[in-house]
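Missing here is one protein chain; the remaining ones are kept as they sit in the complex.
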Amino acid sequence: MTALEARSVTVGFGRGRRRLVAVDCVDVALPEASTLGIVGESGSGKSTLARALVGLVPLASGDVLLDGEQLRTARDGRVLDPRRRVQMIFQDPFASLNPRMSVGEAIREALTVRGGSGRGTRAAEVARYLDLVHLDPEVAQRMPSRLSGGQRQRVAIARALAARPEVLIADEITSSLDVSVQSAVLNLMRELRRELGISMIFVSHNLATVRYLSDEIAVMYLGRVVEVGPAECVVSAPQHPYTRALLYAVPSFGGSVLADVELGEPPDPHDPPAGCPFHPCCPVGPHARPERTACIECDPRDGADQRPHRAFCHFATAVADQRAEETAHAARDR
Amino acid sequence: MTAAPLSFDRQRNWWAVHTRTAYLFRRTSRLVVSLVLLLTATFFMIHLVPGDPVRAALGTTAPASLVAARRAALGLDKPLVTQYVDYIRNILHGNFGTSLVSGEHVTDVIRARGPSTFRLAGIAFLVVIGIAVPLGLLMAALTRDSKRRRLELGFTATAGALAAVPSFLTAVALVFFFAVKIHWFPVAGQGGVSSYVLPIASLAIGPIAALSRIVRVEGLRVLEQDYIRTARGKRLPARIVYVRHALPNTLTPTLTVAGLLVGGLVAGTVLVENIFAWPGLGTSLVSAVAQQDYSTVQAIAVIFGAVVLLANFAVDVALGAIDPRSTILDA
Partner (left out) sequence: MGSSRIAQALRSPVGVVASVGLLAVIVLAIAAPLIWSGDASRIDILHASQGSSSAHWLGTDALGRDILYRVLVATRLSVVLAVLAAAIGAAIGIPIGAVPALFGGRVGRLVTGLINLAVAFPALLVAIFVASIIGVGAHGAVVGIAVAIAPYFARLSQTLSSSVAGSEYLAAARMIGVRRFRLLTRHVLPNIAEPLLITSTISIGDALLSLAGLSFLGLGVQPPRYDWGRMLNEGLNRIYVNPEVALGPAVAITIGALTFALFGEVLAKAAGAGGARRWLRGELPASTVAAGACDGDDVLAVEDLTISFPGGAVPVRSVSLRVAPGEIVGIVGESGSGKTLTAMAVADLLPAAAHVSAAKLCLFGSDPRALSASQRRRLLGRSLAVVYQDPMSALNPALRVGRQVGEVSEVHHGISKRAARDRAVERLRSVRIGSADARARQFPHEFSGGMRQRAVIAMGLMAEPKLIVADEPTTALDVTVQQQILRLLRDVTVSRSSAAILISHDVAVVSQLCVRVVVMYAGRVVEELDVDTLVAGPAHPYTVALVASVPTMESKREQPLASIPGRAPTPYDDIPGCPFAPRCPRASERCRAEMPPLEQHSPTHRAACWHPVNVLEKAAV
């Protein structure tokens, strides 16, 4: 049973020469009561995809389904989920709270809209949600300007939860926070997931955080999901060279600066290269191995469903072997 | 399938030339559209006047035959579309119609009095830019990092006060002091060089104060930027930091404000000309409005409006040439 599903979702901006396809025909499925992590760097389209799922940006084509029923299609434009079953938490805790509304009022607003609670119980409910995110009930009186980044982010989480969503989408919620505060918020997400059984999509550029929280990981590059699979499998046996590059690039505590894996200059998103969009940067692509012309000529999307982790790479299995070799190399260097 | 990528240089040059031409094209078409809108708006002016404009101009005692003759002469009997087309065609040929009151060709009036106005406005513009920009930049350099707070306060207060005083009040004060009390300059009329001094001063003082304040604020903003810290980090001498690094970045906002300035000066001439009995379009405009001479008002509005639009266009083009990012960022 999938809670949320995206089918061939495409999102574009601009027109004519300035057209940018931010999300390119993406299929993702979020199983119920599980967490899907979407990881990618800047320009990968992960935040745009998250916004498209919630309804903040219009779809150019494709469908979004919730519990099997259609939530929005391209024709809907900006129609939002009428029953508010999908909620989002944003990256910037300073921008996502109305500076002129107290914390309690913001949460109350979410409760009121959802309905089902009388005036009297609302204050108690607000306190309950604040408690859920480990905040003192007296915080309800404060204005956002008096709170720290971590506290604001928790208020945003409480507000999203107060709307009783079925799916929660967290878009880079820890990226603007200090290191010591990040772990507290991550713990909170983990706890909420376990206690409330909520289905969650966790978007981040930080692979370690994504791995920690997610059951499944989807890797995005230039608007496409280039690999998707169970978290531990993707991390231990990545099928796509980009995933490999990402893993390789994660600074390891106490490791040394790694040997040269020179990737080329990233392509222009307005003018993506033919064939596989990753091929100009690919360490095992046509630049390194000129015989691999398939990367320039054929779109690796074709045949992805047959490959492990639905990898968008013509040479997926070969990559796995390569990686084993490289890991051995790295261990020797250290 | 795909052609081999163009060499980096050629690709880049093509794109650069292409965006610049595209920018110019967009701006020019915007100018043309604005001019058309201006002409249309002024055209509808006569038709929006409540009642009969010709009758209003000639007065209630004028004979009906004269009124009818004038109406026919102006083509006000013809259908609206025809009038519109005629109007546009006439303007493009330099024919600005005939005065409702005196019957003379407005084009002659414009040719006679226009140069006086634009000479005044033009010189005032140069004076303002020539004084305000260096002054503002100097103030920015002197008061950065909250140094010399008293100077900052004094400058801001004085400039603020002067900027708030409208040109006609400045003119009155100047006339009073320098023409009536001390007979340095003539009280009114266009004549030799000395007759230009007071009108230009009246026009320029307010804008100098306002513009220098803005230039100072923009200059301060630029000086706070990270790239100035980088320039200081490279231990470049102060002169280079200001002139090579800070100045080009202050030019862009300054140019934009200078464009708006032209409009303000054109408006200012209307007032100043009336005080100094300057034989320009400003005095013509006021008497035309008072006499309800709509065709003259219309024509002068077109002239002034066109000047403003052209000035803004010139600013846009200059910005496109100076600021490397403006051609791309522009929508």
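Every chain is named by a letter (A and B) in the order it is written, and numbering of its residues begins at 1.
Note that a contact is a pair of C-beta atoms (placed from the backbone, for glycine too) under 8 Å apart; a residue touches a chain by one contact, two chains touch by 3 or more.
Quick caveat, the model's predicted, so the values are computed rather than measured.
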item: Touch partners, limited to displayed chains, of the chain removed from view; value: A, B
item: Contact with the hidden chain (one of A:142, A:205, A:287 or A:301); value: A:205
item: Sole contact to the chain not displayed, among B:219, B:264 or B:280; value: B:264
item: Identified contact with the non-displayed chain, of B:132, B:159, B:231 or B:258; value: B:231
item: Among A:186, A:225 or A:304, the residue in touch with the chain that has been omitted; value: A:186
item: Residues from chain A at the interface with the omitted partner, ascending; value: 41-42, 54-56, 80-82, 84, 86-88, 90, 92, 95-101, 109-110, 113-114, 148, 156, 159-160, 163, 178-184, 186-187, 190-191, 205-209, 211-212, 231, 235, 245-258, 260-263, 265-266
item: Residue ranges of chain B at the interface with the undisplayed chain; value: 8-9, 12, 30, 34, 37, 45, 48-50, 144-147, 161, 164-166, 168-169, 172-173, 175-176, 180, 187, 225-227, 229-237, 240, 244-245, 248-249, 259-260, 263-264, 266-268, 270-271, 274-275, 285-286, 288-290, 292, 294, 297, 301, 304-305, 308-309, 312, 323-325, 328, 331
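To be clear about the criterion, only the chains that are shown with their structure count from here on.
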item: Chain centre separation in whole Å, for chain B relative to chain A (CA means); value: 51
